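Missing here is one protein chain; the remaining ones are kept as they sit in the complex.
On to chain A.
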Amino acid sequence: MAGAEGDDSLYPIAVLIDELRNEDVQLRLNSIKKLSTIALALGVERTRTELLPFLTDTIYDEDEVLLALAEQLGSFTLLVGGPEFVHCLLPPLESLATVEETVVRDKAVESLRKISQEHSPVDLEVHFVPLVKRLASGDWFTSRTSACGLFSVCYPRVSSSIKAEIRQHFRTLCSDDTPMVRRAAASKLGEFAKVLELDYVKSDIIPLFTALASDEQDSVRLLAVEAGVSIATLLPQEDLETLVMPTLRQASEDKSWRVRYMVADKFSELQKAVGPEITKNDLVPAFQNLLKDCEAEVRAASANKVKVFCENLPEDSRETIIMTHILPCVKELVSDTNQHVKSALASVIMGLSTILGKDNTVEHLLPLFLAQLKDECPEVRLNIISNLDCVNEVIGIRQLSQSLLPAIVELAEDAKWRVRLAIIEYMPLLAGQLGVEFFDEKLNSLCMAWLIDHVYAIREAATCNLMKLVEKFGAEWAQNTIVPKVLGMANDPNYLHRMTTLFCINALSEACGQEITTKHMLPVVLKMSNDQVANVRFNVAKCLQKIGPVLESSALQAEVKPVLEKLATDQDMDVKYFALEAISGIMREHLHQYIMPSHYPNPYAEMRPVGSTLSNPYFTQST
């Protein structure tokens, strides 16, 4: 690399290297992100002997720099000379694995896991395993937590004596003094169990699992639940009952709601792991208890799982179990005191109809849906409405429409704008399911009313909603029903409503097509260029630019351009600016489309924003 006197090609690299220690963190970050460029320029030898030792000491830097460094080092193997030298990357990653910032540590561990695969079996034992042991017996818990994530990647590839040592280290960490380390061990217990021989799973992992699941710290016990699920998938069915189930049963009745919450949260995974028999005998009653838990958070978490749990029940007894055991609990939850619980249930309850079929749905579920549609909490109603498609498939939506309409109207007029926003977003879906007739009759007026809502976000969502409706029902429908109303607002005394007309046209022009846009919308827009409010006028300019591509080109030349030219001489600075923007935008588009072959690079792409009419050669040229 040492070139001749004054090697120009070195300059950019020299800058990069110097910026590794720049005052400005952004520059350091940039340099770190281009570390591979630096390493490439230095060559493998100097990368190993100079760059890596420097990086090993850089642990004082800002988190974002360290995070980027930890990530880079994970794919650095070729830059240090290939798998033969991959162990050179261990020292910097080892020091990164001890910093206090969790994201950096996790990234360092991730990179270590990645490069462990590039170690030969010998290098793994000579270099990688000693690193894991050093971390595992480090003074500070940061290093010990990092070690927990590294056992499973080296275990399968080392000799049996080292395997025994690794198991011993893991055991030690599971009973570490600090809860941080026990948590890290608990969260990696499942993945470590997966690489262990079945005998060791039974002899080593099970006792660790049992101990962690009865740890004094809630935060450790709850992590053991997840490990339990992974372990259950590894064991033969006959061992589950004796080795795992007692602990899991205990977890589902833990004194701490956080642990029970975790059980509820992992219930579907658990169900899959233990199989149909244990599900029938153990999980059904456990699930019932969770649905009736005294803590609302637990009820909400389990309510969320109702559909998946029912879906995965063994087919032969599914309906019976649901009807006799689950449904009674669900019925209670519909009138729960906590709205999060009700809304969690509402987000999944509709899914039960496909499982239970038409008759059961009509008889048992429909009353619940109807009750939830009348719930005092808007989120519950919204969740029901947003999942109507499941019911639609089973019993048809007509059964619900009587109750649906009042619910929708009420949400549409809710005092909280976020609620109104949410229901607007479901409108296209509802319109599709309810059909165009029902929509025109009952919902159209709502959609138009949102256009003059006093909250901008609602008006904006309402315009977007119109566009989606037009996409669904077609241009002809638009012309007959909504376009006249939208255009009528152009004469509204409130300038905000007049602007809404423009925003709607922006959104609708493409969906409505050239004819409607040119014949019906354009005249209105052009007329509004004389509006007395400057905000309206500059939005006319923006609107013209937006609908330009949809318009007939003759109209563009004959009608649009004169209006924009006039706006470009407007008193108001902003109107002027946007008019000029529109002119250059339209002309660029126009020229590009009609004069240039489409593959030709656009010469105007580099053009600066235009300052004044006179300085724009493209405009004067074409007049």
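Methods note: a contact is a pair of C-beta atoms (placed from the backbone, for glycine too) under 8 Å apart; a residue touches a chain by one contact, two chains touch by 3 or more; residues count from 1.
By definition in this document, contacts and distances are computed from a predicted model.
J.: Can you tell which of "Serine/threonine-protein phosphatase 2A 55 kDa regulatory subunit B", "Cytochrome c oxidase subunit 2", "Presenilin" or "Small ribosomal subunit protein uS2m" UniProt lists for the chain that's not drawn?
T.: The correct option from "Serine/threonine-protein phosphatase 2A 55 kDa regulatory subunit B", "Cytochrome c oxidase subunit 2", "Presenilin" or "Small ribosomal subunit protein uS2m" is "Serine/threonine-protein phosphatase 2A 55 kDa regulatory subunit B", the UniProt name of the unshown chain.
J.: Can you say which of A:I166, A:M180, A:L333 or A:L522 touches the chain missing from this structure?
T.: Final answer for the missing-chain contact: A:M180.
J.: For the chain not shown, which residue from A:W257, A:F309 or A:F503 touches it across the whole complex?
T.: Considering all chains, including the one not shown, the answer is A:W257.
J.: Which of A:T77, A:T98 or A:S152 sits in contact with the chain that's absent?
T.: Residue touching the absent chain, from the options given: A:T98.
J.: Which of A:S36, A:T172, A:S219 or A:Q288 touches the chain that is not shown?
T.: Result: among the candidates, A:S219 touches the missing chain.
J.: In the full complex, which residues of chain A touch the absent chain?
T.: 1-8, 10-11, 13-15, 17-18, 20-21, 41-42, 46, 50-51, 53-54, 57-58, 60, 98-102, 140-143, 178-180, 183, 216-219, 254-258, 294-297
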